[in-house]
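Removed: one protein chain of the complex. Kept in place: all other protein chains.
Now for chain A:
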Amino acid sequence: MSSAMLELILMATLDTLYMVGVSGLVAAALGVPLGVLLYVTRPRQILAMPTLNTALGMITNIGRSIPFIILMVAIIPFTRFIVGSSIGTNAAIVPLTLAAIPFVARLVEGALNEVPPGLVEAAQSMGATPYQIITKVLLPEARGGIITGLTITAVTLVSYSAMAGAVGGGGLGDLGIRYGYNRFNPVVMLITVAILVVMVQGFQSLGDALVRKADHK
């Protein structure tokens, strides 16, 4: 294989990591608070606000039910507005992030739901404020579950980013389609798939290791 080809593969790998990394980080930064909000505003929860909760829940569900490929196309004007272009890795990050936020939020909400209600009650009996309950009880106790959720998100983003690549997003998906499929180069195709597998494997192992460290159960 030519060194030019190797360089292409390397660049595409870095592009994928970049897309997954940025969209993952932004989605975590927005999705975790949204997940917390979804949980604490539930009826009978520490900041019960049923109307807000229903509204947030609906928005989250809508976000989650739109197929990624449609979302990507549908928000092209918005993407162009944010990054000034609708193709390339930066442009792919916008729909990736948007798709991942509700995904993260629901997983975080689920992780918080696993915290025994007795712990919140104990904190309340100690005079904890809702903010203290979130930062000192809910988030630390759900840490393992939240990391698991973020790992799932990262893995999902790897496959979504490959999809984004197919419509001009760059990265491994793009490479695989252009060289592997269009020019019928099975070696490149296999290599890109192999790298994706290794990447997913890597995220999963990293996530598992972090969960093990976070959990003392």
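Everything that follows uses one rule, which is that a residue touches a chain if its C-beta (ideal position, glycine included) is under 8 Å from a C-beta of that chain, and two chains touch if they have at least 3 such contacts; residues count from 1.
Everything below uses one rule, namely that contacts and distances are computed from a predicted model.
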Which name from "Cytochrome c553", "Fumarate reductase iron-sulfur subunit", "Methionine ABC transporter ATP-binding protein" or "NADH-quinone oxidoreductase subunit I" does UniProt give the chain that's left off?
"Methionine ABC transporter ATP-binding protein"
Where A:Asp15, A:Glu109 or A:Glu141 are the choices, the one touching the absent chain is A:Glu141
If the hidden chain were put back, which residues of chain A would touch it?
116, 118-119, 121-129, 132, 136-137, 140-141, 143, 214-217
